[in-house]
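In this view, the complex is presented without one of its protein chains, the others remaining in place.
Our next item is subunit A:
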Amino acid sequence: MKLLTCPMNGPRNIDEFQSFGPVRARPDPNATADREWSRHLFRAENRRGVVVEWWRHVPSNYFFLAERDLVSNEIIRTFDASEPRDRA
């Protein structure tokens, strides 16, 4: 069983969570060409290394952020979306 530490509910089985993928910068809808929209919609971070991702604790429907290593699968830190983040 892999544990994920939810900022609100503490360490829980990762089965209780749903991944929503890497955080993407939101383009400015008034100044964005089709090409950038396409990038925003279809290209998520996939480089080997640490990504910042959206996760949801399903039973409590709480969304938060996690830094996770895409190679080792180590969850480096989890935090509330209002907290400052170093990456992405």
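Simple rule for what comes next: a residue touches a chain if its C-beta (ideal position, glycine included) is under 8 Å from a C-beta of that chain, and two chains touch if they have at least 3 such contacts; residues count from 1.
Here is the rule we use: contacts and distances are computed from a predicted model.
Chemist: Pick from "Cytochrome b561", "NitT/TauT family transport system ATP-binding protein", "FeoA family protein" or "Sarcosine oxidase subunit beta" the UniProt protein name of the chain that isn't shown here.
Modeler: The record names the chain that does not appear here as "Sarcosine oxidase subunit beta".
Chemist: With respect to the chain omitted from the figure, which of A:Ser19, A:Thr32 or A:Ser60 is a touching residue?
Modeler: Selected residue, touching the omitted chain: A:Ser19.
Chemist: Hey, which of A:Thr5, A:Thr32 or A:Asn46 is the one touching the hidden chain?
Modeler: A:Asn46
Chemist: List the subunit A residues touching the unshown chain?
Modeler: Against the left-out chain, subunit A lists 1-2, 15, 18-19, 21-22, 34-35, 38, 41-44, 46-48, 51, 53, 68, 70-71, 73.
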